[in-house]
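Our next item is chain A:
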Amino acid sequence: MAERERRQTPPFGGVFVARSQVLGRDDVRRAICRMAHEIVERNHGLDDVVLIGLQTGGVPFAEAMAEALDVIEGVRPDLGTLDVAFHRDDIGLRPVLPSTVTEIPWDLTGKVVVLVDDVLFTGRTIRAALDAVHTYGRPRAIELAVMIDRGHRELPIRPDFVGKNLPTRRDEAVNATLDCVELGEIHKERW
Partner candidate 1 sequence: MKGKSIVIRGGRVVDAGGERQADVVIEEGLVAAVGEGLSADVELDAGGCLVGPGLVDVHTHLRQPGKEEAETIETGARAAALGGYTCILAMPNTTPAIDSAGVAREVLELGRGAPCDVRTSAAITIGRQGTQLTPMAELGDLGVRFFTDDGSGVQDTRLMRRALEYSIGLGVTLAQHCEDEALAAGGHMNEGAVSARLGIPGQPAEAEELMVMRDIALARLTGARVHLQHLSTARSVELVARAKADGVAVTCEATPHHAILTDERCATYDPVFKVSPPLRTEADVATVRAGLADGTVDCIATDHAPHAPETKELPFDEAPPGMLGLETALALALTHLDLHPVRLFALLATVPARILGEADVHGGPIAAGRPANLCVVDPTAEWVVDPTRLASRSRNTPYAGMSLTGRVRHTVLNGEPVVVDGEAQR
Partner candidate 2 sequence: MRHLLAVSDLSRADVDRLLDLTDAFAEVGRRRVPKVPALQGRTVTWLFYEDSTRTRLSFEQAAKRLSADTLNFSVSSSSVRKGESLRDTVETIEAMGVDAIVVRHGSSGVPAQIARWVSASVVNAGDGWHEHPTQALLDCYTIRAHLGGLDGVRIAIVGDVAHSRVARSDVWAFALMGAEVTLVAPPTLLPPSVEGWPVRVGHDLDAVLPDVDVVYLLRMQRERMTEALVPSLREYSARFGLTGRRVEHMGDKALVMHPGPMNRGVEIAADVAELPRSVVVDQVRNGVAVRMAVLFELLGSGPIRPGGPG
């Protein structure tokens, strides 16, 4: 789920209710495989490529991507995780706490950083991630891979590698895991 949606679900508010399945497990696997090929093609191999999975949603996808890249190129790229909590633009407006401790134990100067996330929505999480990445050095380039692009950008952010473009209404919600991608909505629940 995108950060905007995550904040509406437990422990903050409502429950995700799926209405339809957009991608099944095999569809997801194939999309990841395709994106992996695109990453290798764009970067002419995997030299200096570092994958970084975002917050909680992007991490399983980053791991799957690293696996796929290993199969294609015989080399497993460095894989880190990034919690962007401290770089968000809504600190002070709503409860913000990091879910995990970031793990990026390398100097990213001169590297090609590929950010991996599950759902791209407003683009604010990615902006925060761009900010965060620069505290680890000055990358040569930063590329963005997302499983789902659901539109409704609020900032000039665009993905380089997309699993599937999924037009949605603002009030809809998307849940993407390695098992499937579902389209639905958030139901506010009273606790």
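How were these picked? Simply put, all candidates are chains of the complex that A comes from, given by their letters.
Some notes on this structure:
Everything that follows uses one rule, which is that a residue touches a chain if its C-beta (ideal position, glycine included) is under 8 Å from a C-beta of that chain, and two chains touch if they have at least 3 such contacts; residues count from 1.
All figures in this text were calculated on a predicted structure; none of them were measured in a lab.
Picking from 1 or 2, the partner of chain A by touch in this complex is candidate 2.
Listed in rising order, the residues of chain A touching candidate 2 in the complex are 83, 85-87, 91-98, 101-104, 107, 109, 131-132, 134-137.
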